[in-house]
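The complex appears here minus one protein chain, its other protein chains still in place.
And now, chain A:
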Amino acid sequence: MNSTKVLDAKGLACPMPIVKTKKEMKELETGDILEIHATDKGAKSDLAAWAKSGGHEFLKDEEENDVLKFWIQKG
């Protein structure tokens, strides 16, 4: 997937992955894709819910060697 930017949120505990995601998202343009790497297991359901409430699109997620990867498109 063509990510506009990659955010490394590995090792960060809740709420930091979302705090950082929100900040990064502000810098992006509508349609841009932010790729987020995190290790906090709660990140998945929270990012999905956050994207929904913020009008962004949660495109997909993957798990690779304990690292959770998410792709969110700015709405």
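Heads up, the rule we're going with is that contacts are C-beta pairs under 8 Å (C-beta built on N, C-alpha and C of every residue); 3 or more make two chains touch, one makes a residue touch a chain; residues count from 1.
Note that contacts and distances are computed from a predicted model.
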| item | value |
| --- | --- |
| Listed names "MBL fold metallo-hydrolase", "Peptide ABC transporter substrate-binding protein", "Methylamine dehydrogenase (amicyanin)" or "Transcriptional regulator", with the criterion being the UniProt name of the chain not displayed | "MBL fold metallo-hydrolase" |
| Sole contact to the chain not displayed, among A:N2, A:T30, A:S45 or A:N65 | A:S45 |
| Residues from chain A at the interface with the omitted partner, ascending | 13-16, 18-19, 22, 41-42, 45-46, 49-50, 53 |
